[in-house]
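One protein chain is absent from this view; the other protein chains keep their places.
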């Protein structure tokens, strides 16, 4: 299916080394997060990020995001984010449930990337009184919902504005691996060195099964985080299997290897798409102009992808996502078909 | 470790057939719950329960309980349960978060089993006005937190009182398999035929990895259930791996086979414990009187278990739990050591 | 102060007949809403609206709005409203607290008035799945935050779109009286006949002290409404004083008389403002272009008003609000000063 499945990296297979890690974890027998694997997470992620971090496993990116935001924002506060951010558009209001009703405060920005100017402008427009919801945090997505990667200086420009106003900075890194692989910057440079306080570090789209990491920098975790995880029903009794996945993904940089493969596939598709491209391809997502007829034509060849908005004869758009098992070689048939349209 | 691990069935291994099912599910490639495995759940569980049900996977029993109760009770309502119920004592208030603050209304009862009399008495004491929280549901645990199994007539006695007052009945079945195996009654008899509207059907303690089923009877599911799952961050993107576990557990009655093995182990321990027994053993949990010295003695032999409350020289109590891989043969060393105390 | 106070109708005096009603209510002695005055509300408001309604008192418009929206929208649902709606901008997230986290879904529109097209477009953009928050209700403000009055056909155009999608329609009528007085349409025509299911009927800005009415049409009230009021701490033990205010305001159409006076004052100011006017004046609010110097000049004469956004030498805007005790005669000095600028 690697030749034809482009509708979501959520649908990809679990990497064999992750499967092997699950098998190995079956020998461990401690409950919740008291096991040796879960206990290793802080150290293992501290190594990845070159600083002391607090790292916990959760089952989904939605849970990671919601816990982080509820940790930073009280119910009467708000979180600035792009109006097309996953937390706003695709999580059924999870941050509101976890926080007890904190408000997402929406900003515009090209390619789902917010700007420090937009943040400043929005903050300036909030009267500092109790009638208006005051911002407590900013959330950005890296890579963005349109597959754009953030550079450290861009992240820092947001982090700086936030810090001036006492806001925490959260990064939804469902595709953090792809962004890091594309930019070549280190995990540290892309996060805490640029002002990030918490990262939802995605692994499921990148070869994992059902474990994501929620990583806190700058001592921003602590009281409340694990309570929110438990309260959300995310403290798995056999948590060792979640920890095992995360450890397998970061050992020997499997997360980067996988992301590089997916990115390479996306790059080849992008080249084939030529001027159909709607956004620069800086991760593993390719957004292209595509008419209904062209879409049907590709689908008749077996290629599966996601319409992006309404399709019509005159035009339309599609999203094509590559996964860790879809490197340049694997996506060659699609690239060829696209070029032939 | 099967000879020495008695502190929790949460710590047990995943059954090989579940591991195999995960391996097999890796070939499937649809996201969220759109895959063929997830789509089979309603049919598969309808077969188990001999009626049309709605069944969804979630990662934990806490999530299953919280979703079910939030589905039944609005934020201003309440849920009657035993004061030692898991939802009250061990879930960090999850039902309150999911429901927006519904109240758990606590009842007494021997062995963590509530009685229809206690339910009636409590309901009679609630003034029917807006000052007092009105009950919307009842939740019972089967097997109870002390390892007691409910008989269908007992369940029905609770269901009947509830129905008279328009309350839904939820069953926390983290160890439903053990209860069913002990009593010999069918899943249908123990649930909807006795008035149960929703069951948190546990598999993790019984050989699964990280998937439980939330099953709705009598058409009591529907709008809100899947929204709550998503909102709680429990709609896994690779949900096929959750579905695969559940299907593996109910195929060929693996859930019953596993539960019978664990129950047999518990029974042997109970026999060895003799008059140390604090509760009848009707599932896979054994509560015994044990002094601090005796506890230390058992632990020096490698046996691992959970103190139940304060231990002292004069007395104390311990909880010993068997798992699917701890049948009578596996627990013989413990039984022998107990008898020798 | 009637000659100089224009910053808010919230600051106006309580009407003498309301004060008299409070005095009279002191003779009544039943608690909560069991008193004869509170019990008369349904009938009295049914008379005003020419249909059977359910009417309760609350202390503030924020409470009325939050209860209505929490009644219509479950925590995982949303409410469409203008992005400058009071519920979004000035209530510190009250609807989210009362509903357990329902989302406000923001629309644009001239003068803070949403259009059926904007509603339709937004609804069409919501994917009907559990990832996205589904709309449950629409809320409009009449008069709008910029003092525009809705005509019945305009309301109905929103109500119609809503009804097609199964949404309830709420009207924030903090200045409903002013809108009704301006348009000349009856309360019935402006509400339930045009599809409104609930009205936050404001009296405090119009001569009351601390009582607003929350009115449900079409049988849309019922279970949950009074529970939410109590749970929000809004069931006053001496509720008779709230009821007395509402009854005083609707007896002999005092609410209309007061609104007409305020509207007349606003109209005179608008005429004096000439082409400074930023919005048509259809209620008791006047928005005008005003430079910092001009603002200072008016203030030096004693006039008190609210800057609307940033003021500068080049320009700026101000909001002037008239109250029930500021009819045309009372505002003549301001009109004169404005004309003289």
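Observations, loosely collected:
Letters A, B and C name the chains as they come in the text, with residue numbers starting at 1 for each one.
We adopt the following convention: a contact is a pair of C-beta atoms (placed from the backbone, for glycine too) under 8 Å apart; a residue touches a chain by one contact, two chains touch by 3 or more.
The shown structure was predicted, so the numbers you read here are calculated from the model rather than taken from an experiment.
Checked against the hidden chain, the listed residues A:47, A:108 or A:131 yield one contact partner: A:131. Set against the missing chain, the residues C:149, C:242 or C:272 yield one that touches it, C:242. Check B:12, B:25, B:56 or B:130 against the missing chain and you find that the one touching it is B:130. If you put the missing chain back, the residues of chain B touching it would be 75-76, 78, 89-93, 96-97, 99-104, 106, 130-133.
By the touch definition given at the top, chain A reaches the unshown chain through residues 74-76, 99-101, 130-131, 134, 224, 226-231, 235.
Panel shows chain C; residues 1, 5, 7-8, 10-14, 19, 22-23, 26-27, 29-32, 58-66, 91-94, 97-98, 204-205, 209-210, 227, 230-238, 241-242 of it touch the chain omitted from the view.
The rule is short, and it goes like this: only the chains that are shown with their structure count from here on.
Between the Cα centres of chain B and chain C there is a gap of 50 Å.
With centres defined as mean CA coordinates, chain C is found 42 Å away from chain A. If you average the Cα atoms of chain A and of chain B, the two centres end up 34 Å apart. Residue positions of chain B with contacts to 2 or more other chains are 227, 230-231, 235.
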